[in-house]
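So the structure is just underneath, and the comments pick up after that.
Every protein chain of the complex appears in place save one, which is left out.
Labels run A and B following the written order; every chain starts at residue 1.
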Amino acid sequence: MSSTTPLLDVAGLTKHFPVKGGFPIRRTIGAVQAVDGLDFQVAEGESLGLVGESGCGKSTTGRLITRLLEPTAGKISYRGQDITHAGRKDLAPIRSEIQMIFQDPYASLNPRQTVGKIISGPMEINNIKPEGGREKRVRELLEIVGLNPEHYNRFPHEFSGGQRQRIGVARALALEPKLIVADEPVSALDVSIQAQVVNLLQQLQRDLGIAFVFIAHDLAVVRHFSQRVAVMYLGKIVEIADRDDLYGNPRHPYTRALLSAVPEATADETPARERIRLVGDVPSPISPPSGCRFRTRCWKATDKCASEAPPLVQVEGNKPGHLTACHYPETADTVPSPHLTKDPEAAA
Amino acid sequence: MLRFLVRRIIGAAVILVIISAIVFVLFYAAPRDPARIACGKACTPETLELVRKNLGIADPLPVQYFDWLKGIFVGRDYTSFGHCHAPCLGYSFQSRESVLSTIADRFPTTLSLSLGSSVIYLIFGIGAGMLAAVKQGKAVDKIASSASLIASSMQIYVVGVLATYLLVDQWHLLDRASYTPFTDNPAAWAKGLLVPWIVLSLIWTANYTRMTRSQMVEALSEDYVRTARAKGMSRRTVFFRFAWRGAMGPIVTIFGLDLGVLLGGAIITESTFSLQGLGMLSVKAVSTNDLPMLLGVVMVAAAAIVVFNIIVDGVYAFIDPRVRLA
């Protein structure tokens, strides 16, 4: 039975941030629908990639899973145990198993603490005394993430950006987590350093069997790191599938547009994907479009899209586990008609 | 804009009510009884009771407080003074005079002192600060920075006494500090206040020099200043149109708060120069247990700060379009 229970099970996860306003007394007059009804699972040892553009709610999702934010609705289960509203006490044993890695390696390390102190911090808080002492464990961890164990007493500012991110990884590893939520872990780093950190995380996933929720805007990095990928748009998952299905056979128009917009470092004159240019910007999450939230930028949108929100289901032609939320899913040979992808302002 | 004003005025009223309540409670927490002091040495319990009634402090504390509040809005009746029109702040325990008219009498002194010195320190402080920012790292900057550091570490009572001794007594350059109403004789008004103005603004100038300099240096390193240069704007234009605009916001904010505080009474300055302003009035009210007077002065001071806060927010929104008033 336990083998079928996913490590992390998220159902209907919703986070609305209240918007204050009104007169003469300030009150809640609306909500930023940052995350709106997410369903997904993460199996043990698996890496799920969360991609999407800024404001799609991917970072909020990461913070909800790690319980840094309190969900408005929905359910988060960890190994079958409901942790949605678990208090400090109930959460304590789980907190050590779910860790987070942050984007900014400069801001997320306390500049006044030595590396040793930073990495042993989680052990102290959770009162964990590893065999051979905490210092020995920290030195081990430094070695695992590819840093010199002799640097135990150094301060963060003595390290480069890539090394700092390694310190952040070592801290996350200190409690032997089962799940790491990595929020844009490489996007602040130089290209050559990005690859170092991606390789490190991949090695950890393989060697230590750690599951990842890998949040990033870079589709190529996500593809490289994640076995399964969910694409988010305006607080909703529009498509979720195994890596090869998602990148090879994108069914949601947004997924397709997103993939076609990624510039590839090839000198080929004919791009691998025909270009789809989305028009305009992502609408405000305070008053998202009715029905399908992508419809205002979609070249296929009809009245149905405005009235009916498409459910996230296995649409015809999808392999099992490939879910798409679209009334008119793409097929391999649909080519979006060019005049609809042009800027209406420019055409007018 | 109107919404902003209404909301802020309601907020200000709430703050003033809370402050007055705190003053009331604190006053009665002190062990001294104003009635006993007013009653004098040969005081029988009967007279004491009568004095209490006359002073309006015979009732329980909440009733007293409510009467006081009511007086502000609708006026109140006193057995010994008769009717006191709204806004009524009561009568002094000490001098038996109307608190409102006493404050009205003293306020012009404080107003003249603070406004006059503000004009001086704004001109010199901002001027020196901008000069230091333009000449960053050069001699002018270093002189301005060190001079302002020295000046800001001085104390008014030391500088005040020294300035009076040298400028007035020894060299006979200026007049001793005194207050003549502006409406009576503008020249005498200015002459009498010149020494306190100079002394008060010396220290404030130093603060504003340092603040202006650091704000300008920060604004000059902003990306939009670089963009302005990249599109061909001259250093001058960039300095006055772009950087200054960015530096102005914080300066206006601090100035509004400072002026509010000054208007509440510059206690040390007034006592150094023996000027009878609100500061001196509050000192006297505290030392003589004069509750109505103390409340009145505190209310005026608090109102000044609150009002200038609102003005600052309004001006800030005007300077920086990103700030919306709602």
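Keep this in mind: a residue touches a chain if its C-beta (ideal position, glycine included) is under 8 Å from a C-beta of that chain, and two chains touch if they have at least 3 such contacts.
Following the convention adopted for this analysis, contacts and distances are computed from a predicted model.
Missing chain, UniProt name from the options "Tol-Pal system protein TolB", "Lactate utilization protein B", "ABC transporter ATP-binding protein" or "Fe-S cluster assembly protein SufD": "ABC transporter ATP-binding protein". Contact with the chain that does not appear here is found for just one residue of B:Arg3, B:Arg36 or B:Arg226, B:Arg226.
Interface note for the absent chain: among A:Leu109, A:Met123, A:Ala257 or A:Ala325, the touching residue is A:Ala257.
Across A:Leu219, A:Ala309 or A:Leu323, the residue that sits in touch with the chain not pictured is A:Leu219. Subunit A meets the missing chain through residues 53-54, 160-163, 190-196, 198-199, 202-203, 217, 219-221, 223-224, 243, 247, 257-267, 272-273, 275, 277-278, 280-282, 343, 345-346. One chain is missing from the display, and on subunit B it is touched by residues 136-137, 222-224, 226-235, 242, 245-246, 319-322.
Everything below uses one rule, namely that only the chains that are shown with their structure count from here on.
The mean-CA centres of subunit A and subunit B are about 53 angstrom from one another, to the nearest whole unit.
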